[in-house]
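Worksheet: the structure to be examined is printed underneath.
All protein chains but one are shown in place.
Chain naming follows the written order as A and B, and within any one chain the residues start at number 1.
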Amino acid sequence: MSTLEKTPSAGPGSAPRRGPDLAKVTGDLLRSRELAVLVVLLLLVVVATVKSDGFLSGDSWRDLLLTPSILLLLAAGQMLVIITRNVDLSVGSTLGITAYAAGDLMSSGSSPWVAALGAVALGALLGAVNGVIIAFGRVPALVITLGTMLAFRGILLHWAGSDRVNAGEMDPGFLDLGTAQVLTIPVLTIISLVVVVAVGYYLRTSRGGRELYAIGSDPDAAALFGLPIRRRVLGAFIASGALAGLAGVFWATRYGGVSSNAGEGIELQAVAAAVIGGVAIFGGSGSVWGAAIGAFLLVTIDRVLPILGVPDFYQQAVVGALIIGAIVLDRVLASRAERRLAVEREVAP
Amino acid sequence: MSTPTIDRAVDERTYASYARPLLWRLVATREFAVFALLAIVYVYARGSIVGFDGPLTIYFLFLESAPIMLLALPMTLIIITGEIDLSVASTMALTGAMLGIAYTKWDLPFLAAVGVAIVVGLLCGLVNGFLVAYLKLPSLAVTVGTLALFRGLAEGFLGTESISGFPERWTDLLKDRIGGDSSYPLFVIPLAVLAIAFGVLLHFTTFGRGVYEIGLNDEAARFTGVDIARTKLILFMLAGGVAALAGIYQSLYTVARGDSAVNLELQVIAAVLLGGVSIFGGRGSLPGVLAGVLLIAVINSAMRLDGVRGEVTEIVIGCLLVASVIAPTLLTWISGLVPGRVPRPAAPPSVGTTPEPPASGGSSLKS
Partner (left out) sequence: MVLELADVRKSFGAVQALRSGSLRVEAGSIHALIGENGAGKSTLVKIVAGVHRRDGGTFRFRGDDVDFGSTADSKGSGIAVIYQEPTLFPDLSVTENVFMGRMPLGAGRRVDRAAMHTEVEGLFQRLGVHIDPRRPARGLSIADQQIIEIAKAISLDAALLVMDEPTAALSGVEVDRLFAVARSLRDEGRALVFISHRFDEVFDLCDTVTVMRDGAYIGTHQIAETTVPALVAEMVGREVADLFPKTEAAIGDVVLSVEGLTSAGVFRDVSFDVRAGEIVALAGLVGAGRSEIARAVFGIDRYDRGTVRLDGANVRPGRPTVAIRAGMAFVPEDRRQQGLVVDSSVAHNVAGVIRTRLSRLGLISTAAENKAVRPWASRLEVKTNALDMPATTMSGGNQQKVVIAKWLATEPRLLIIDEPTRGIDVGTKSEVHRLLSELAGQGLAVLMISSELPEVLGMADRVLVVCEGRITAELDRSEATPETVMAAATGTTPDRIHLEHDTEMVQEVTA
């Protein structure tokens, strides 16, 4: 790192730097995963626009922005959990239950507000179930959320049966929200982005946010520092559940109907979005911006592949290749940095 | 090579092989609990669920759950090393698709198509194994990636198409029964052979000893000369190869489709963990896993016969999985609550046990 100055009194320029200077900022940006993924995303959009005239206009533009809104929420929640060195595989099932709950509440006459709040609260409750077991039982999140994924889905199937909530049973104003736009930007997307910004703000500026990173970075050291590990991990799972609940509400309004298989398999997409966006699967590093851009990229690939002449059946394959590419890249960069440090140490004394 | 030995008078101390009698060693294990649960559920189902003792129950129980049984075998070894493979179900779909394509589109003889499928499965395992063992990437992230990759390839190759029409000689063979009319399908025989092979590999070979050591303490395993990377590569390739067998089976039993066996990997992992394998690695046994797989299969078929819809089974399995993981923690916690069992020594009388936190919170300097 160029910022590490080990020789004291090397002249007037060696005082600790006050502000980040331009060269450093540019260097950091070029090295940042967020930017790299964003560039790929923009390239995809540009190529798609060149190949297909209507890509950035009308319904196509709206869908481009609207479709990622659900995955954005899930990726933000997943990211909160992953930075604590955990994972939440139950979000797809939570989304299904809460979407159905929201629809069911409305079809039995509740107002859309009550339905939405109820769904978010239910999501938070399901997240709390995961969080309590994992934080207080000290058991691996992967297994527990795998179990609750099956259990929550089972509860939904039992509850809904072959029944589905149809558009006709829901509040028309609620359904309009699914396609409403402000300045050509869909309202759902705006809400999702606000959530992402709120999560990012929390992670950056609050004690709790910084402690989440610390816990994932080195759990033993976190215990040694006396950080409230259980409370923070529980909080991350509740947040993940609540965001999945909100995503459930979005699902109901976006698709105008909920069946019992809503959100099946989407948990792996949420994990994938976070990993592609540079969130380390073993905790401690990554940003919600990366996860959000990763979510946009995943959904956009899905739409762009057919335009590029790739049958959209291959979408998953491209996603898989991206995930693997991302983690291999991380490993290569990390080992290069390590080697450089070893050489520096050799030269320094 | 000279062999240094110690000539000191050898103490005639004899070492017992086991600290506890055989019965105790068999009963006081997690595996035994799973076997007991399996027996209870089975006996209960035979006694009170109408039709469970019918001739077709066992037959279909095996046919339906054969892929899970197959995939659970290599998965057990992988989880014991502390890794995980989420891509097995996708590999299964991909190999099934390759079987169909090789047989119908390339017009290869059936056995050659089977060969193609198995090679593809091994290649899938090679990809996982190389990334995990040699690039030392976390298997969870790698196999989430290959889960999507292999599934995407299967769906890309087949689209919405489903391929059937494999030679009847083979599809019939699959559905034949042992001895012509018993309630066990013929397929159970190769399944049992494979299960025994994996059991021997895990419990009676030096390779298997290494698998446990890697899971318990990979650093010590390395100091002992276990080739960790090679072991993991072999395991992931075995998983790929067995997934190919499962894919071939599934294609013959039903049809080859790009979206077959979706989410099956999670059921496989659930069965393995239920069978007593620790997700942290190092603990578990193959008999326990077989009991876990059968337990899930029996619950499934009993509930279906009882008219309970499949979703309740999911709830039961999910809860069993959670319970099986938190049970040890819960037991320690409960035993910690019992007075007198707390291993915390009493403080000497001269010392107050409650610390006196200074009100200033450590900011005063003068003492």
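Criterion: a contact is a pair of C-beta atoms (placed from the backbone, for glycine too) under 8 Å apart; a residue touches a chain by one contact, two chains touch by 3 or more.
The structure displayed is predicted, hence computed values, not measured ones.
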Contact with the hidden chain, among A:136, A:159, A:213 or A:255, goes to A:213
So one chain is hidden, and I want to know which residue out of B:216, B:255 or B:312 touches that hidden chain in the complete assembly. B:216
For the chain not shown, which residue from B:64, B:161, B:227 or B:306 touches it across the whole complex? B:227
In the complete complex, the non-displayed chain touches which residues of chain A? 1, 3-8, 14, 16-17, 20, 205-207, 210-211, 213-214, 216-218, 220-222, 224-227, 284-285, 337, 341-346, 348-349
On chain B, the omitted chain is touched by residues 1-8, 10-19, 200, 204-207, 209, 212-213, 216-217, 219-225, 227, 282, 344-345, 347-348, 350-358, 361-367
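Convention: only the chains that are shown with their structure count from here on.
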If you average the CA atoms of chain A and of chain B, how far apart do the two points sit, in angstrom? 29
Would you pull the chain A residues touching chain B in the complex into a rising list? 87, 89, 133, 137-140, 142-144, 146-158, 161, 260, 264-265, 268, 271-272, 275, 281-282, 311, 313-324, 327-328, 331
Quick check: in the complex, which residue numbers of chain B touch chain A? 84, 131, 135-138, 140-142, 144-153, 155-156, 158-159, 258, 262-263, 266, 269-270, 273, 279-280, 309-322, 325-326, 329-330
